[in-house]
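See structure below.
Heads up, one of the protein chains got dropped from this complex, but the rest are sitting where they should.
First chain written, first letter: the chains are A, B and C, and each begins at residue 1.
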Amino acid sequence: MSGSQFSLLDGDVCGDERHLTIEDYSSAVPRWCPGCGDHSALGAMQRLLESEQLKREKTVFCSGIGCSSRFPHYLKTYGFHGLHGRALPVATGIKMTRPDLNVFAIMGDGDCCSIGLGHWLHAVRYNVDMVAMLLDNNIYGLTKNQTSPTTPQGHKSNTQQQGSYLPALNPLSATLGITNCSFVAQTSDWTPAHLFQTLKAAFHHKGFSFVRVLQRCPHFTAGIYQDAVRHPDNVELLTHSAGICEPEAEGLYKNHISHDPSDLHEARRLAEGGNGKFRLGLFFRDESRPRYNETRALPKYTAEEKIEILNAELDRYAV
Amino acid sequence: MSGSQFSLLDGDVCGDERHLTIEDYSSAVPRWCPGCGDHSALGAMQRLLESEQLKREKTVFCSGIGCSSRFPHYLKTYGFHGLHGRALPVATGIKMTRPDLNVFAIMGDGDCCSIGLGHWLHAVRYNVDMVAMLLDNNIYGLTKNQTSPTTPQGHKSNTQQQGSYLPALNPLSATLGITNCSFVAQTSDWTPAHLFQTLKAAFHHKGFSFVRVLQRCPHFTAGIYQDAVRHPDNVELLTHSAGICEPEAEGLYKNHISHDPSDLHEARRLAEGGNGKFRLGLFFRDESRPRYNETRALPKYTAEEKIEILNAELDRYAV
Amino acid sequence: MEPEVLHCSEHTVEVVSDSGEGAQKCGQIFGSVSAKMGNGVWTVEIIPAEIQPPARNAAGASGNRIRIGTQTVTNWGDRANVVVAFNEQVLLARHRLEALAEDAVIFLEDMWEKHEDEKVRAEWQAGLEELSRARYRIIRVPMEEICLTVVDDARKGKNMFALGLLCAVYTRDMAKVKAQIVHQFRSKSDEVRERNIQLVELGVRWAEEHLPFRIQVPPTESDRPMVVMNGNEAVGMGAMAAGMDYMAMYPITPATSVSHYLAEAFHKAGGVVHQAEDEIAAVGCAIGASFAGKVAFTVTSGPGLALKTEFIGLATMTETPLVVVDVQRGGPSTGLPTKVEQADLLAALFGQPGDAPKVIIAPATIEECFHSMITARRIAEAFRCVVMVLTDANLATGVQPFPRPKLDPRWQARQPDQGPVPKDTRPYEWDARSGLSRRFIPGQPEGMFVATGLSHDEASRVSYVAATNALGLKMRSRKMAVLSETLKPPEVRGDRSGDLLVVGWGSTKGAIEEAVDRARAKGLKVSSTHLTFLAPMQPGLKEIFSRFKKVMTVEINHSDELNDPFVTKENRRLSQLCWLLRAHTLVDVDCWSRCFGEPLRPDHIFGGIERMFTKGGQR
Partner (left out) sequence: MEPEVLHCSEHTVEVVSDSGEGAQKCGQIFGSVSAKMGNGVWTVEIIPAEIQPPARNAAGASGNRIRIGTQTVTNWGDRANVVVAFNEQVLLARHRLEALAEDAVIFLEDMWEKHEDEKVRAEWQAGLEELSRARYRIIRVPMEEICLTVVDDARKGKNMFALGLLCAVYTRDMAKVKAQIVHQFRSKSDEVRERNIQLVELGVRWAEEHLPFRIQVPPTESDRPMVVMNGNEAVGMGAMAAGMDYMAMYPITPATSVSHYLAEAFHKAGGVVHQAEDEIAAVGCAIGASFAGKVAFTVTSGPGLALKTEFIGLATMTETPLVVVDVQRGGPSTGLPTKVEQADLLAALFGQPGDAPKVIIAPATIEECFHSMITARRIAEAFRCVVMVLTDANLATGVQPFPRPKLDPRWQARQPDQGPVPKDTRPYEWDARSGLSRRFIPGQPEGMFVATGLSHDEASRVSYVAATNALGLKMRSRKMAVLSETLKPPEVRGDRSGDLLVVGWGSTKGAIEEAVDRARAKGLKVSSTHLTFLAPMQPGLKEIFSRFKKVMTVEINHSDELNDPFVTKENRRLSQLCWLLRAHTLVDVDCWSRCFGEPLRPDHIFGGIERMFTKGGQR
């Protein structure tokens, strides 16, 4: 997503002129548990804002409801902390009418994959230019420990006390199943450099960029990603010149899979996993997909021009 | 879906004993336009009921709102003609509590793929034992000609008068992207024998069987399937001993693709299409997937037994 | 012999056919031509239940009622005086609904009498038998036969023949008729247009040759420019006149045609109709667009309104301007999708869990549909609140001429402010008296804030502090008090005091006023008043009510009847406005309501008024 070339609206002369630091992008002190992966995601996002020097007043973070959805409150940009599951419609309305804004949507796994599933997959289809980040801790955090669609089968929660009944939904496969999908990546909170690079690639992608972040929740799902955190062997990194290149992760994780992100079928195969390993990297990217916001951009008329057009319209109904 | 092995509830002694004919399964005269593909789907469904001799009182058809959702009214079974987009939650509630019933859900493409997308893909995941039929005419019929997610790009409608902005959603790919998906098939209204065989396979599948029917709507999307109807060359038939075998279609359509329905990756590749051809047949089947309704079946206690259990429960809270 | 000429100040015409035979087009053109000639006109669609109901079926009656008058016509009237029916079954449907005047003149296609299908012949026989019990003047017309001289499929031609027939009966200006045909069929071929004109001429000729009478409803001369359209078009046009250019919706009858209209009009005037994946997304997108600087709107009907409930609460809580148009249809649930009802008032007002104050406006005419959008936009923006505009299926599809609005640039929303926010102002810096606050718009430097549906303070920080929560509730509520201070009491039509005051809202205005006029003509001391603002209420109601011995509302929604089993004065469930007015004024307001899936007729309302007098009402 690169919003700078649009400038629909005038008057932004007195925005951020000086170089902005991470602090300039920071707002309230985050209220997540110690060790929560959301801290890391926030850090990477602040680095992105700083490295891209995004104008704070031209940037909007939308979210739903959940621990993760507190995200916008910790950034000194515009934000819309809306309804559980409904970050994306709001973000879509913003971007459709204000292509000059940088739009981000932050969601939890209950938020995005359970109640918000319809909006999520439709947003993938609309391919409106924004970054959508799924903070996936495999559980309902804010409401205290209920099963989410991404909860591993057998994992016990307050609502499924005998263990989750179904295998976890794979958000990557689901996204890749949607026609007009244009950007799908996976990263983790414990690889902050890779997380940052992934967000950067997502931001520069023109279209709807879906980034799933494997996010640790020490409070309720401690241990779920432990295998990957402790044993780099359990991670496979997708690497490719057209993918996400991040030396730190490439050094740490020895299992590399060279994957051309333009190959949808292979992306689907890789997304499926199957060997119990966690795969990080860019699964799919296609900038040639139509972007709904562009095909539908608003022309700009003055009030007087509008009245002229409307009078012509009224003529059609004149008696 | 084969419900006969369950018999949760007593008292069904005086159900249908004699052989039932198509007429026995028919109710009101359908009110669809002449030439509407829904007629053919209804005919195939009646044939299924007849050939399986399903007890009418043990069979429930659920639907949403749309031309297609009038379906239950034309069958002499129980039915629930509910809300637009919400056939599946109702069907799920029925099957979870009454595994002895044969449950069918009938949906239109707006119904299933637009407003109902969330329920649809969650239902795929739950894998509750029922048959879900999507009557896909690529348009909103009942509300008179608005774009649906499956409307081909460029096709004009009342709401997208310059032509649909986005490529059509592929319901097969979307379904196949969902973890725990267990049965995906495609057939058409103009191949009634194949349609019947597909419904039959779907009915006998244990789990959530998703059947997409390419359905003609002469009123609003006349011509959309014309290439396939007129030129059998434009159709490719998936054939396999484990798939849907239907000699009539196999005779008519010369393009056969042998496809093992247990191969998910290949199923996804085939679902994608890409050469402008319509593919009919069984894309995927896996009966080994967990079925939510079974893991969650209700035990049966008498009122007295319940009271005993509840008294023990109250003891825990006794002062 | 010169035909006899009947002079009337108003007349009601119906054209009814099987669905697909084009009676609606015939009625529309007849109505438009009449409007263009200077007649008052009110058109109501007669809509069948199914897309394609079976032929010759009462439930499938499709067509139009057109009421024309010398003066302005404000409602669809009582019973039709002249009917053109393409078969006896659709005619029976109207007959059974008591839609036809005792002495109605009926032009009836008679090909069915000698139809090859015995069943059809029998139906015709039985039908005419049933009709013969009334005192209609039935004139048989061999429409099929005549049309077949010009077209192959008479089902595609009868409507134009019927149009010709009616135009001859009412001596319409044939040049205008032809011009209108050319306009209506502008996307069709020349050949089609010519054939249609030919068919019209056949109709005219048949009338000239066979009919010993003509009906004169003289138009009023006027040089005030007029426009003629239906309510959904007026809503769309009003939105454009208000400068609104983002509408997010999901199709639902009878609201959808607003989006059909705007999809076309926005293409010229600049704007987007976003057909979202569902109603929830639609209102969510509209809220996003409003947050980003627009005053966006969404258009829906009952079931869709239900789905928007949660987001409307969020717009209220975040004080994001939003206009929601609800084109009311029959309920509850899926109900009667194509039919009129006024039963969403309480849901609009009270639908949100928690206290969610909002503004509700109900236009009474098609002209008001236009203007209400301008008012709605302005209030939504100035008060940072949700404005609901309640129209209904009657307004949506009804067609009526009204004075052409003089478009004013000040009606238009301004481009969102992108200048920096003054130092140290906060995004909910509520004026302590009025609760009003300045709106911050993304792009404004120094304005960065996070809108939230959680309880929040003036800086939009989430706050669980008791006093902050109470303050937010108070400030959002206060805005309604402020708005109410700017409203005027409703006007009373008729004497300012009397025995009975009839109170209405929405599309029933014309019918109520006609009924009240009739009652007054009969010497009853009745007046009426009509409410435009339902929330906040217009001032002065209690005072107005106090001048009348009785007050009753007339509404198209359900109310229990007092003499029904189990129903008592205490447990009786009342009509929706009635209920509100009782709480608001403590006056023992009664109600008369009918929920028949059709607009109210003046004569029925008149009956309700009379009953109030004869039985001493239901107090």
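Assume a contact is a pair of C-beta atoms (placed from the backbone, for glycine too) under 8 Å apart; a residue touches a chain by one contact, two chains touch by 3 or more.
Bear in mind that the values here come from a model prediction, so they are computed numbers and not experimental data.
**Student:** So which of the visible chains would the left-out chain be touching?
**Tutor:** A, B, C
**Student:** Of the listed residues C:63, C:77, C:331 or C:608, which contacts the missing chain in the full complex?
**Tutor:** From the options C:63, C:77, C:331 or C:608, the contact with the absent chain belongs to C:331.
**Student:** Any idea which of C:346, C:382 or C:524 touches the chain not displayed?
**Tutor:** Final answer for the missing-chain contact: C:346.
**Student:** Just name the one of B:37, B:66 or B:89 that touches the chain not displayed here.
**Tutor:** Looking across B:37, B:66 or B:89, the contact with the absent chain belongs to B:89.
**Student:** Tell me which of A:67, A:121, A:213 or A:271 is the one touching the absent chain.
**Tutor:** Touching the chain that is not displayed is residue A:67.
**Student:** One chain isn't shown here. Among C:198, C:469 or C:497, which residue touches it?
**Tutor:** Of these options, the touching residue for the absent chain is C:469.
**Student:** Kindly note down the residues of chain B that lie in touch with the hidden chain.
**Tutor:** Answer for chain B: residues 9-12, 14-16, 27-28, 56-58, 60-62, 65, 72-73, 76-83, 86, 88-98, 100-101, 118-119, 122, 296, 298-301, 303-304, 306-307, 309-314, 317-319 touch the chain left out.
**Student:** On chain A, where is the contact patch with the chain that was removed from view?
**Tutor:** 29, 31-34, 36, 65, 67, 83-85, 110, 114-115, 117, 140-144, 146-147, 149, 158-162, 219
**Student:** Which positions on chain C touch the chain that was left off?
**Tutor:** That gives, for chain C, the contact residues 49, 59, 97, 301-303, 305-307, 309-310, 313-314, 316-318, 326, 328, 330-339, 341, 343-344, 346-347, 349-357, 432-434, 452-455, 462, 464-467, 469-470, 473-474, 477-478, 480-482, 484-485, 536-537, 539, 542, 557-558, 560-561, 564-568, 570-574, 579-580, 582-584, 586-588, 594-598.
Quick note on the criterion: only the chains that are shown with their structure count from here on.
**Student:** What whole-Å value do you get for the distance between chain A and chain C if each is reduced to the mean of its CA atoms?
**Tutor:** 43
**Student:** Counting in whole Å, what is the centre-to-centre distance of chain A and chain B, each centre being its mean C-alpha position?
**Tutor:** 33
**Student:** Touching at least two other chains at once: which residues of chain B meet that condition?
**Tutor:** As it turns out, chain B has residues touching two or more other chains at 114-115, 117, 149.
**Student:** Two or more other chains touching the same residue: where does that happen in chain C?
**Tutor:** As it turns out, chain C has residues touching two or more other chains at 277-278.
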